[in-house]
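One protein chain omitted, others in place.
Chain lettering (A and B) follows the sequence in which the chains are written, and residue indices restart at 1 in each chain.
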Amino acid sequence: MSSSSRANILSRIHAALGDIPRNTDVDAEYQSIERTYQSSGSLEPHDRLHLFIERLKEYGAAVHRSAPDEIAPLIAQLLVARESKSIVIPKDLPGEWLPPGFEFLPDHELTFRQLESCDGVITGCAVAISDTGTIVLDAGSAQGRRALTLLPDYHLCVVFENQVHQTVPEAMRALATSISRPLTIISGPSATADIEMTRVQGVHGPRFMEVILVQS
Amino acid sequence: MNARVGLAAGSPDFPTAAKAALGDAQLRRNVRLATDVIRARRTLLVAEKPDWQELRTAANRIKEHTLNHLDEYLLQFEEACVRAGGKVHWAADADEANQIITGIIQSHGETEVIKVKTMTSDETQLNTALTAARITPYETDLADLIVQLGNDHPSHIVVPALHKNRAQIREIFLEKMHLDGLGHEPGDLAEAARKYLREKFLRVSIGISGANFAIAESGSVCVVESEGNARMCLTLPKVLISLIGIEKVIPRFQDLEVFLQILARSATGERMSPYSSIWTGVSADDGPQEFHVVLLDNGRTTVLADDVARQTLHCIRCGACLNACPVYRQTGGHAYGSIYSGPIGAILTPQLQSMEHSQTLPFASSLCGACYEVCPVRIKIPDVLVHLRAKVVEQGDSPLTEKIAMKAAAFALAGPARFEAAQSVVRLVQKPFVTDAVVSNLPGMLSGWSVARDLMPVPAQSFREWWKERK
Partner (left out) sequence: MERFVDIFEDAEIICSPSSSCVAMLREHYQHLASESRRAALADKVKQLLPRVFEFTELLVDKLGVTETGAFYPHKVTYHPSCHSLRTLCLGDKPIRLLKNVKDLKYVELPEAEQCCGFGGTFSIKNADVSAAMLADKMKTIAATGADVCAACDNSCLMHIYGGLHRKKQPIRVAHLAEILASEHS
């Protein structure tokens, strides 16, 4: 019975920790944990962005830089190059990002099959990390639900320069208000090395990733 | 509580299983390649991180602190998860966990589930229980798929199918996926898996996962992966069940800044794994609308009760110790008879079973310390190994010949007179065993030495005798 097991497990834990002083201030003890690891980066913004781009390229994501008013024409260029026809977008993707002449499907409760049959998806992001070449989605503004960036084969992500942090701790701090949101932390396209340790990209999840890095 | 670690209780002892593994040249080649590759990658990425040692220390302290207040943090997790719309169950042992999960699936009238890699479910033998209840579990991790289709067992914590090469995998896929043809490159094999599983991701309505971390302050769960199959199982089904060992809990979201930096570097030699997913309870219009957590004890409270060995529970299942271990390198994982193999397996497996089984595992080590060197959460594995050896001996479970030999040694080494007397005795009795100035055929329990080594005999004049003469 789960409820009696609950009591049972908790009392076993209590008994197991007989050598540990109880009735201590757990919070204070937690705060006293020494953290001498790097908590902030020291790179200048220019170098920080350069590192971010380098990391993305290392795992095969294409990166393009853009001024804020050039997003739509750049997207048009990229979609033409990919011969993409139908692209799914979050309902709240900024209209000014979207070039004319393409079929953009806002995600009004599209089915999984519909998402699957699209050529790709465009989203923004929550934060990004240079050190690890990471993009974080928090299902927030301009990102949509998780299935959106999971089923289509191509993900075009718009990242603003001021969203890019150098280190993991800085980025996690920036996510403090998103703790309870569904978070997807992307550091490269899906891959496996389960077959003779040979890295194969793109098992599930989008096999192609493209990033537009926008000046802010 | 009836703790179980898969089939470990019935597995052959390590020396026997190791001998069989040593005879498998293909296995040894595959193991060596895999561990060499990951170890090299890990070394590079650790070298580039100037605060690596500081991260290890912080990770160790966070885990230690959490374990010292485990009940409080578990309760905090439960409360936050329930508040966010999740349901939390507590399973004392493997059978109970399986029952709970089976019950949830049956309550929905479903007969299929898609699974993300979770070693905890191998521990409880969930798949066996599901199959007995006529529910079909589909493994979706490529390596677990290979193992499942091949009716095999995992042999490494992170790369479970490393004992198979591409030709062997191709055979399995051709047969079990009913394919007419299949290329030979790893890319072809991955593509076959992609197609085979895609159909299931879109159709099956219940997903089962484990967890890398469970965050107490928010009731969130974190799963780290490379392939994207976890994202599929965590996002697409209507119902999600996560089986989580109680030691997986960490206090706060902030702590991920440490663990996410050390996990991938240690496990796969990457700065960060391709995907980490974090979710809390149920989110409207996004992902499963029913979420269950099954918190599992299954012997973890037994480990917790030992103040020296408690650190075993720091483990974040990165597998770095396996890749560093010179013993694992020779034998691979099956020789340990447990889904938890290598150095961590040698200390976790017997402890979960209250030291009643898998007693040869703490001895399956030369205590070289390479594991401790690479452990991202600083588990002093060699210390725990020695501690557990003492437990096995104290329980009276060492072989009789060994007990006698140890008693004799303790007697002989207790003082100089006895030691010198013992030397004289050996000098006499060794004569028939000495050929060409060496001993090549040690008798009795010492014969293991002579398998591959000669031994210099006790010399005509010992150092002590020479020293006395000098004075």
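Basically, contacts are C-beta pairs under 8 Å (C-beta built on N, C-alpha and C of every residue); 3 or more make two chains touch, one makes a residue touch a chain.
Model, not experiment: these values are computed from the prediction.
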- Item | Contact set of the excluded chain (shown chains only) | B
- Of B:W52, B:F363 or B:F433, the residue that touches the missing chain is B:F363
- Touching residue (missing chain; options B:Q330, B:S354, B:Q430 or B:S462): B:Q330
- Item | Positions on chain B contacted by the hidden chain, ascending | 14-15, 18-19, 22, 326-327, 330-331, 363-370, 372-373, 415, 438, 440, 445-446, 448-449, 451-456
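FYI, only the chains that are shown with their structure count from here on.
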- Query: Where the CA atoms of chain A average out and where those of chain B average out, how many Å apart are those spots?
  - Reply: 29
- Complex interface listing, chain B residues touching chain A: 1, 30, 33-34, 37-38, 50-51, 54-55, 57-58, 61-62, 65, 68-72, 74-75, 84, 89-92, 96, 100, 141-143, 146, 159-162, 165-166, 169, 186-187, 189-190, 193-194, 197-198, 201-202, 215, 217-220, 226-229, 231-232, 235-236, 246, 251-254, 256-258, 260-261, 264, 268, 270-281, 283, 285-287, 295, 297, 301-302, 304-305, 307
- Item | Touching residues (chain side chain A, partner chain B) in the complex | 2-3, 5-6, 8-10, 12-20, 26, 29-30, 33-39, 55, 109, 112-113, 116, 131-134, 139, 145-147, 150, 168-169, 172-173, 175-176, 179-198, 200, 202-205
